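Excluded from the complex is one protein chain; the other protein chains are retained at their positions.
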Amino acid sequence: MAARETHARPTGARHEALGLHPDDLLEMYYHIALARAIDERMWVLQRAGLVPFVISGQGHEGAQVGVMWATDRTRDWLVPYYRQLAACLVRGMSARDLMLGLFAREGDPSSGGRQMPAHWADPRHRIMTTSSPVATQYLHAVGIAYAAKVRGTGELVVTSMGEGSTSQGDWHEAMNFAGVHRLPVVFMVENNRYAISVPTRLQMAVEDVAVRAAGYGFPGVVVDGSDVLACYEAGREAVRRARAGEGPTLIECKVERLTAHSSEDRQEKYRPTADLEAARSKDALVVFKHYLEQVGVLDEARYTEIYRRIRAEVNDATDYAEARPMPDAATVGRHVYAEE
Amino acid sequence: MAARETHARPTGARHEALGLHPDDLLEMYYHIALARAIDERMWVLQRAGLVPFVISGQGHEGAQVGVMWATDRTRDWLVPYYRQLAACLVRGMSARDLMLGLFAREGDPSSGGRQMPAHWADPRHRIMTTSSPVATQYLHAVGIAYAAKVRGTGELVVTSMGEGSTSQGDWHEAMNFAGVHRLPVVFMVENNRYAISVPTRLQMAVEDVAVRAAGYGFPGVVVDGSDVLACYEAGREAVRRARAGEGPTLIECKVERLTAHSSEDRQEKYRPTADLEAARSKDALVVFKHYLEQVGVLDEARYTEIYRRIRAEVNDATDYAEARPMPDAATVGRHVYAEE
Amino acid sequence: MAELRYIDAIRDAMLTEMRRDERVLVLGEDVGVKGGVFGATDGFHAEFGEARVLDTPLAESLIVGAAIGMAVGGLRPIAEIQFSDFIFPAFNQIVSEAARIRYRSAGAFGCPLVIRAPYGGGVEVHGGLYHSQSVEAFFAHVPGLKVVTPYAPSDAKGLLIAAIRDPDPVLFLEHKRLYRALREDVPEGDYTVPIGPALVRRGGTTLSVFAYGQMLHEALRAAGDVAAEGLDVEVVDLRTLRPLDAATILASVRKTGKALIVYEDNRFMGFGAEVAALIAEEAFDALDGPIVRVGGLDVPAVPYADTLAAAFMPTAGKIADAMRRLAAY
Partner (left out) sequence: MAELRYIDAIRDAMLTEMRRDERVLVLGEDVGVKGGVFGATDGFHAEFGEARVLDTPLAESLIVGAAIGMAVGGLRPIAEIQFSDFIFPAFNQIVSEAARIRYRSAGAFGCPLVIRAPYGGGVEVHGGLYHSQSVEAFFAHVPGLKVVTPYAPSDAKGLLIAAIRDPDPVLFLEHKRLYRALREDVPEGDYTVPIGPALVRRGGTTLSVFAYGQMLHEALRAAGDVAAEGLDVEVVDLRTLRPLDAATILASVRKTGKALIVYEDNRFMGFGAEVAALIAEEAFDALDGPIVRVGGLDVPAVPYADTLAAAFMPTAGKIADAMRRLAAY
């Protein structure tokens, strides 16, 4: 991977060259840190037996915030996958929204408690409803992009999945269609080297899934997912292309899965400890903080302030969601079809 | 395409350099010509109302015979698609076998009259049973190749499909799996620029589907399907790789569909006359004959002899099949499950 | 009113809606310049252009999956599956996705999408194992989907327009043998037939027959044949399989006391099983005889050779025999 890490060590010039203001940087950091804090709380709640299940985005947050930061949050779409907690936050979902989903409580905007946690949806923020069968969302994304193109709305669509999910036929069918019609879509692959327990060695014969984009007639780029600014830069170029009618881009972010696959998984069985430790050194939360300190954007005071704000939000969201009632059993039959 | 046609004009040296004896060449030509003659007869029978349906391999024969000639006909597998009449002949099916399928008569080795014509099967010749849903066969091919590898039989598998069928998810899933396990499989794509009426422009954003092989970690080559020796050469190298444990090869043969998609199709509606005329100039039957004449392998006498033999075979097969009874209605319920 | 064949009525319905509502588009294999392998979209490409008459790559999961996205993105897609036999690669997108978008988002998202698929076989179809299948049973089982299979040209038009305007995904199954079989007066322009209600096509008192699609045609013929023998058979056209019109079915059985269900699909677990189960539970007290099903053979699909295809198919003759036996019970 070294050959592809062409970015110099962070200097002040980097974010400035990207046109990012220190306030942007702090907001980006806040979203990464908030996502992590919510996520960690979810595990605590699961271990305490308060919720039955959690699936996590830890280690993916920097890539998501970087790429999503380049989109227009009022009109663009996100067609997410289950690790995109941070992306959903950037799109405007709140900690309360996410906690309502975790607890499956009344008012959960994603599914009204019908889906497992991490199956987000929010039409207010153009977050398409998430399903479990992997890769299906790529096809929805190209369909939404086609509609945007035909209707001339100027919208674009970001969608994502893990590297394992690229083995599904739907992935290929979506890539192909997007290439043929030069659709305004940004395909993310969050490559964390594992599909549950299956390592990339058994998943694909190439190191970078991004090389496949050439076979569909559009660019594929590889970025270090711990380098938030590099992700932003890749996202910005992909957004520019999509907006200009130049078509799709595949952005492969090399990320690390810092937790087990889900609360049902015990990764020690298949993942060497050394591998997990190495992963921790590629944590965008740490790397980006370091950058912000170096360039003088983040100092102790600001840091404390951000974490105070986050802690309050997470506590509030947890208390709020836990206090909400379970969905009314009488509603189980609703919304199978449109209601008059 | 010009850039990829790197072969010089035919000279005696070409087939000699490939180690092909004049007898091989004549046998190859015979198979191409026989396939064409059977195919043409099928259309005649269909137009005469003697059979309800025909789907054709005209224009694909040279590519098939070229590639298949490189395989070992006693142990290798063919997992065919509906245009591979010529490939099935090379594998050992007879004109009678094919005509029994066309007429759907008792004794049809492919399906006992259960399938539409061109859905071949023959365990004696290791021709896997063909189905209609396109691209499914690529997955069967990689499964057979996996079995061959695990069992250490030294067998390899050739499978094929049209360029349109590469848009199916199954295509991708098979390519990926074959790459991961370096399976002994030769993937052919017979690119005739149309999927029924849909031109490649709407099918894929790249000119050569072969470029996609790189994304699966193995070579993809493009060959001119009217150049039988080039197809043989590509096949030979692919077979060598497979046999040596180096894994799969994708061979994209640029061929021409000289007929409508099937007897149900009227191609004038979507295909310009000029396009069809251009296609005729790329007919391997003509191009290969020309080569054989140039290098002095085929003369008038041999030509007449070959066609006499072919005419007799086609007539015999037609008469034989037509005279056979229809399948006994009482057998309709057999072979849903294994019989004791 | 114009005398139209079934296929013309289908075409007319789409044409009407595409002219009325520019969100409506068709997509599928060969629907463009070729106008579809059965001609359902003949001329559309010239009138509406490539963006709204979209020849897709050869991939059914794409066709349905992208159509879902189009529906969410504000369009009204009509996806054509070239033959219903090729709908299975799209099974996941239909069952796990289209049918659940609304439920799983608790109503926040909807999926107004029509999937048209020609189905069915018979000796005349010469379709063999993969161009003849009946697929309704798989999909009628799926909550969130509607499944419609009209018999008459006017219903084909009216139900298709209703399907296009429906806020939920509709699988629209067209029996290939009906396409060019009969002509019927079909109202011009805007005309809808509601999704749901069945229709008594022939009143009778001896027994009730429930059928749809091509089998309705066979059932009507059989009813005509046995009428001479004094059997007064009621024939109900189910038209919509999901939601099923239980009221009309039960009312008919309550009147006649006997039920015969005819379908071309494999008998075991075919759609007739649900109709039988419904009657056996809800109208048991009214039954004067066993609930009889006449279905296709339990072999993978309709074989190609005429002899075998004939052996597979339920026909008017076989149906008439079943009527006689049931009437005599």
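Lettered A, B and C in written order, each chain numbered from 1.
Simple rule for what comes next: contacts are C-beta pairs under 8 Å (C-beta built on N, C-alpha and C of every residue); 3 or more make two chains touch, one makes a residue touch a chain.
All figures in this text were calculated on a predicted structure; none of them were measured in a lab.
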* Structure fact -> The omitted chain touches A, B, C
* To do: Looking beyond the chains shown, say which of C:P57, C:P89 or C:P118 touches the absent one.
  => C:P89
* Asked: Among B:V65, B:A118 or B:V142, which one is in touch with the chain left out?
  -> B:V142
* **Residues from chain C at the interface with the omitted partner, ascending** => 61, 85, 88-89, 91-92, 95-96, 99-100, 103-104, 129-130, 137-138, 140-144, 242, 244, 266, 268-274, 276-277, 279-282, 284-285, 287, 289-293, 298-301
* **chain A residues touching the omitted chain (full complex)** => 52-53, 104-105, 111, 113-116, 119, 131-134, 164-165, 167-170, 195-198, 202-204, 264-265, 269-270, 326-333, 336
* To do: By the contact definition given up top, give the residues of chain B that touch the hidden chain.
  => 77, 79, 108-112, 114-115, 119, 121-123, 128-129, 131-133, 136, 138-148, 150-151, 169-170, 173-174, 176-177, 180, 334-339
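To be clear about the criterion, only the chains that are shown with their structure count from here on.
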* Just how far, in Å, is the C-alpha centre of chain C from the one of chain A? -> 42
* Asked: In angstrom, rounded to a whole number, how far apart do the mean CA points of chain A and chain B lie?
  -> 45
* To do: Please set out, as single numbers or ranges, the residues of chain B touching at least two other chains.
  => 167-170, 202-204
* To do: At least two other chains touched by the same residue of chain C: list those residues.
  => 56-57, 59, 61-62, 89
